[in-house]
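Sharing a structure, written as structure tokens. Questions coming.
For this view, one protein chain was removed and the others were kept in their places.
Each chain gets a letter, A and B, in the order it is written, and its residues are counted from 1.
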Amino acid sequence: MSGFTLSAVFVLTLLKLLLENIPQSMHRAGDSLLELNSTDGVANGVTTVVVYFRGFDTLGEIAVLFIASLGIGLMLSQNKRCTIKAQSNFMLHTAAKLLFPIITLYGIYVMVYGHLSPGGGFQGGVIIASGVLLLLVSHRDFEVPHSFIVALETFAGVCYVLIGLIGLFTLDVFLGNFLPHDISQMGLLMSGGIIPIIYIIVGIKVGSEMSMIAQNLIKRGDDV
Amino acid sequence: MFEYLNDSTTIKYIVTIGSMALFFVGLFGLLSQKHFIKIFISIATMETALFLFFIGNMFNKNFTAPIISEGFTDIAKMNDPIPHALILTAIVIGMAVLALGVSMSIEYYKLTGNTDIDKMNEMRH
Partner (left out) sequence: MIGFLILSLFLGIVVVAFASIIQKKLADSIILFMGVGLGSVVLFFIFNAPDVALTEAVIGAGISSLIFLMALKHLKAES
């Protein structure tokens, strides 16, 4: 019965979406932004939009991630600490110790070169967190040091708002670009002013939050 | 052999039908399953279908990615960077909401011990 109604609604939605007129020349909203990008931004267009033209939305997204991590930490860390009883495999043990520096190096590369090639802060931070996850799964008594991660995350969050306030006091624009950014340096590593700095701060915060989520999910609960 | 499939209107039709079919498969799973982890999997499938619909309607064969590098310096032939930025934020927030929902379900299971949504009627008595 529910399958029949769902198929009927599916056919009606398709008829409505396909039979409307597809406009011949779409007016794209991003053309003006791409022109501004060649004089004010960095080589990667998406990075400029996320960090500089829409920097306030990125601040809100980091706040949402922080609240989610806070909720998971509050709910799951009341249980007692659990250990995995089975001894891990010898191959997994050795391979995880060999792979963890390579994964961290790749994550830092994606984070730092985020304004010249596809990538950025979010992707690099989550790559580093997946390397930590590999170590958590393969070693029985490895724990992420709690106070170090908390200090790192707080420092990154405070630095983001401080940079925005410095931009407000010197240029009358919140998150304004107050470092020198020349058009002649597009394509080099040190270009774009504060854009690479903010993306690195976002990457550090996201990576440490994902590591705490992973540790709370794996190491708290009843014994397996 | 399949040359008639490379038209731009045909590709828009394929993208619309395919992503709407994935959305309705997810909706069918949301309405008919009883285990609450399967309900979360259906919600995640629906979100993936929406992202595919959004990005697929901006596809044009002659355009390239919005990154300036050697050999690709023509701005008029680049894709639009605004939908990419919106979808990036949406993917991360969808994952955060999913994580919070799943951990709440784990706590509920530890409290009462049932995983069936038909038996969750503590608020009725």
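Methods note: a contact is a pair of C-beta atoms (placed from the backbone, for glycine too) under 8 Å apart; a residue touches a chain by one contact, two chains touch by 3 or more.
From a predicted model like this one, the values you see are computed outputs, not experimental measurements.
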Residues of subunit A in contact with the chain not shown: 44, 46, 110, 118-120, 122-123, 126-127, 129-130, 133, 210, 213-214, 217-218, 221-222, 224
Those residues of subunit B which, in the complete complex, touch the missing chain: 2, 5-7, 10-11, 14-15, 17-19, 21-22, 25-26, 28-29, 33, 35, 37-38, 40-42, 44-45, 48, 51-52, 55-56, 58-59, 61, 63-65, 67, 79, 84, 87-88, 91-92, 95, 98-99, 102, 105-106, 109-110, 115
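One rule holds for everything that comes next: only the chains that are shown with their structure count from here on.
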Rounded Å distance between subunit A and subunit B, as computed from the means of their C-alpha atoms: 18
Subunit A-touching residues of subunit B, taken from the complex the two chains share: 9, 12-13, 16-17, 20-21, 24, 27-28, 31-32, 65-69, 75, 78, 80-82, 84-85, 88-89, 92-93, 96-97, 99-100, 103-104, 106-107
Subunit B contact footprint on subunit A (complex, rising order): 2-3, 6, 9-10, 13-14, 17-18, 22, 28-31, 33-35, 37-38, 43-46, 48-50, 54, 57-58, 61, 64-65, 68, 71-72, 75-76, 116-118, 122, 186-187, 213, 217
